[in-house]
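Removed from the display is one protein chain of the complex; every other protein chain stays in position.
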Amino acid sequence: MVSGIFAVLLFAIGIYCILATHNLIRVLIGIEILIKGVTLLVIAAGLKSGNLGLAQALVITIIVIEVVIMTVAVGVVLGVHRLTGSLDARNIRKLKG
Amino acid sequence: MCASLILIPFISVLILNLPIKGMKRLAFGLAALLFLLQMVAVLIPDAAFWKINHSFCAGIFNFELGADILSKVVLFCIGMVSLVTLFSALTFVKDSDEKFNFINILLIAVCGMNAVAMAKDIFSLYVFLEVVAVSSFILIAFNRDMPGLEGAFKYIVLSGVATVLMIAGIALLVLIAGSTNFSLIHYMLIAQNKSLIVSLAIGLFIVALFIKSGLMPFHGWLPDVYTSAPAPASVLLAGIITKVAGVYALIRIVVSMLGFSASIQSILLFVGAVSVILGALAALTQSDFKRMLSYSSISQVGYIILGLGSGSVLGIAGAAFHIFNHASFKSLLFINSAAVESRLGSRDIDKMGGLAKQMPLTSLTSVIGSLSCAGIPPLAGFWSKLMIIIALWLVGFKGYAVIAVLGSILTLAYFLTLQRKVFFGKPSDEFKDIKEAGFSLMFPAIALAVLIVAAGLLAPWLLKGFILGFVPIIGG
Partner (left out) sequence: MFLDILILILLVSAALWTVMCRSLLRSAIGLALTSAILTLMIFKMNAPLAAVFELSVCAGLIPVLFISVISLTQAMTKQEVIEHMKSRLARFWGLPLVIIILGLVLGLLSIKFKAKLPLSEVETDPRLVMWHLRQLDLLGQIIILFTGVFGVVVLFKERKKSG
């Protein structure tokens, strides 16, 4: 399953992007790359098991969900920008873990 | 018919948004009525409601939904906590347009949670988990103030990672089983027997749902998000969303789909135990009211997972009962903290003191909530904790049973600290002229307190039937 390996690579790139950036929009791009990796995985799984109809139905639903999540996330980022004037993720570190 | 629990809230949202005059004022009453009806429908098990069989809808819709006793417990809690949140929103959401939006989003969240509780298909479970997640993003960021937005963003990122892990698990299961239906996957897994893909898929699901439940070591987002969300959103989040989206989903997929293998059990037990102890220890050191309650939530969810990990009928019944208990006492405590916050304007417990005289009802209900959480008889919390501890002991995990008891003692410790610092002790000068909180916060608090006491007193009689109801779930 070659595609599986590449999906994992995409996943790694996405995680690294989320962790190593200081810009809120780039964090969202990182999440997007993660979702792409997983989309590839779903289609590959569907192809291998012969279940492409189901896999495509799943992917379409996932894409719809992804759009809504991104819209809401962008709304939150806009809110942060209105309050602080910048998109620096370090402003978000105020709350302690 | 089960689908109505999903369709009715959704259709209400549609109706409420029609451009007819006076619709906005209907919103509160309609939502309150719906939640109340949901609670009532669950309590009457043989009602025509559950038996109205697919005559009308079957022609058009073909939903795979089912409500066994575990789902019914969760459905009741959803109705209860949503009703409480609705009341608290009256105080905290000022503008009437905002109230309207809040109620609509709350209805959608309830819609999603009901569907999660009744889903019999792993991908549909995931879709409605996302519905719940997106509604909670909006609710956390509702006030558009900096803490809320920060909390919402953190939650979005963590929820996104959990989402991706879950879809990856689903992809692997589709590869093996060719379907996303719980029973089909269950049979396929029994036939498969120890392949690497299966273990990988199980691992992915478990990690994803641990993140969503806020268990150690993935709990980092929980205190921040609970504390920074506006008060009604915190009540909803702590009371039911984390439980439905995280814990219930975990219980459902372990019980109905994955089955209990030794490795799953040991992971569940270990993570549960760690969450119980570390959550309680962390709660001891907090000085923010809500933050202490968040760590307490982590600890209590650990109990539920311990009950699940025991793998016996008693343990899982105990876990389900503890879901109800945690929903009731945690919502009560968050309502109390909202009441205190609304009158005092602060959540710093070191600055408070002696509020028992000034806010008697809040103080009394918070004592009831705290005692139930610590597991003191005859309140309801005692029974569920007892069930979990006995289940662990009987199955042979004696060490974990001891840890559970230890956790109870720690819980009592931090709640005594809370009570002493906030309600008893010397009254502080800063907050001299404080009156009791308003009706919209007191009514749900009193109602929940009464419910907790009643459940605790009635439990011995009702427990046997309750536990027996779980046998078909585990056996099958």
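Here are some notes:
Think of it as A and B in the order they're written, each chain with its own count starting at 1.
What we mean here is this: a residue touches a chain if its C-beta (ideal position, glycine included) is under 8 Å from a C-beta of that chain, and two chains touch if they have at least 3 such contacts.
Quantities reported herein were computed from a predicted structural model and do not represent experimental measurements.
In the complete complex, the residue from B:30, B:89, B:177 or B:422 that touches the missing chain is B:177.
Think of the hidden chain as still there; on subunit B it touches residues 6-7, 10, 13, 61-65, 98, 101, 104-105, 108, 111-112, 115, 119, 121, 123-124, 127-128, 130-131, 134-135, 137-138, 141-142, 144-145, 175-178, 188, 191-192, 195-198. Counting over the whole complex, subunit A has residues 1-3, 5-6, 8-10, 12-14, 16-17, 20, 22-23, 25-26, 28-30, 32-33, 36, 39-40, 43-44, 46-57, 59-61, 63-68, 70-72, 74-79, 81-82, 86-88 touching the chain that is not drawn.
The definition used in the following text is that only the chains that are shown with their structure count from here on.
Interface residues of subunit B, counted against subunit A in their complex, comprise 123, 127, 130, 133-134, 137-138, 141, 144-147, 149-154, 156-157, 160-161, 163-164, 167-168, 170-172, 174-176, 178-180, 220, 223-224, 227-228.
Of all residues in subunit A, only 11, 14-15, 18, 24, 27, 31, 34-35, 37-38, 41-42, 44-46, 48-51, 54-55, 58, 61-62, 65, 68-69, 72-73, 75-77, 79-80, 82-84, 91-92, 94-97 touch subunit B in the complex they form.
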